[in-house]
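With one protein chain removed, the remaining protein chains of the complex are shown where they sit.
Let's look at subunit A:
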């Protein structure tokens, strides 16, 4: 019973975060999307990564949900197939692999989050660069896009760390 409630929380949270990404980007575009510094919210990446990193036993088909989130991103936001479809499962894999070797504490979470938040834009930029879907150069990507994006999302992760950790700890305790 408890396990299924955690599962529903995860699914609803995932859906919320997928659409929050687009809405926050739109509502705060004047602040986030400046020509000198572009900070992109990566709530979906954060949600998937936290679920994979905090979960003790794997009861949830997180990979499939990652694929689902990827499809929504590809179709609704990007317009190119197969970019986020590939990236989100990679994020889940990364978090699960690092879960084996890292303790789950604030510092490790921020570190793994740092990797996740870097890999997501890096892979999507590389993919778009390959197909000529972006005019952003690597230098602009690193300085203007990646650094502010990392800063924004690490702060969000810092704020959400305690509530999300509690959620998964409680889920594990009940089982």
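The definition used in the following text is that a contact is a pair of C-beta atoms (placed from the backbone, for glycine too) under 8 Å apart; a residue touches a chain by one contact, two chains touch by 3 or more; residues count from 1.
One rule holds in what follows: contacts and distances are computed from a predicted model.
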{"item": "Name of the absent chain as recorded in UniProt (options \"RNA polymerase sigma-70 region 4 domain-containing protein\", \"Cytochrome bc1 complex cytochrome b subunit\", \"Ectoine/hydroxyectoine ABC transporter ATP-binding protein EhuA\" or \"Cell shape-determining protein MreC\")", "value": "\"Cell shape-determining protein MreC\""}
{"item": "Omitted-chain contact residue, chosen from A:6, A:66 or A:144", "value": "A:144"}
{"item": "Which of A:86, A:114 or A:161 contacts the chain that the document leaves out", "value": "A:114"}
{"item": "Residues in subunit A touching the chain absent from view", "value": "19, 21-31, 33-42, 76-79, 102-103, 105-108, 111, 114-115, 118, 121, 124-125, 128, 132-149, 151"}
